[in-house]
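Omission of a single protein chain aside, the complex is shown with its protein chains in their original locations.
Coming up: chain A.
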Amino acid sequence: MEVGRKMANMLGTDHDLNFKETELCLGLPGGIAVVAAGNETESSSSPKTNGKRGFSETVDLKLNLQSKESTMDLNKNLDDNGSKEKSGSAKDPAKPPAKAQVVGWPPVRSYRKNIMANQKNSSEESGNSGAALVKVSMDGAPYLRKVDLKMYKSYQELSDALAKMFSSFTMGNYGPQGMIDFMNESKLMDLLNSSDYVPSYEDKDGDWMLVGDVPWQ
């Protein structure tokens, strides 16, 4: 299993928005560095895309799926047409330094960029990535996945989708069921005490929150 993985930074289209890179460490959910927020968004709960070719914005919202062994981070990015990502390089020397993404490369039109993330029908804007894309990283997984939060109408759906996405990377007792019951408090306690994954996230204020408290909207 890999030791750490830095989270992606967002580069603004025409500004230099520098974000600190985050790094995940095994078994230390609290030791995760904070992604500095770039632009402020209007509200973190109902992201809107600003026009067709605006600047990318990062909301400091990370969803963490915590277990005793490893953590998952979800970094919330608002993707719109002007966005690009920078994959930060891990401090792990075995990983090659990532290349900065450049506007215009690869030459993929915006509405194609989000195919992998979009599992269900929910796009607001025609052809646009009006999606609220969130990068999901699970420690030890060879690559990240992207989730479009707008695709899901409830936490339940989100957890189902995450379970499916990462089921190939988990070991042993973790299975789809392990994710589903986090809404149920007693089971939640079981989960927290077990080695199953529990989704949690870090909001703008840098506080770790349990997924499920805030209404989905």
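As a convention for this text, contacts are C-beta pairs under 8 Å (C-beta built on N, C-alpha and C of every residue); 3 or more make two chains touch, one makes a residue touch a chain; residues count from 1.
By our rule, contacts and distances are computed from a predicted model.
Considering only "THO complex subunit 6 homolog", "DNA excision repair protein ERCC-8", "F-box domain-containing protein" or "Invertase/pectin methylesterase inhibitor domain superfamily", the record for the omitted chain gives "F-box domain-containing protein", by its UniProt protein name. Taking the complete complex into account, residues 13-14, 51-53, 81-82, 84-85, 87, 98-99, 101-113, 115-116, 118-121, 123-128, 130, 142-144 of chain A touch the chain not shown.
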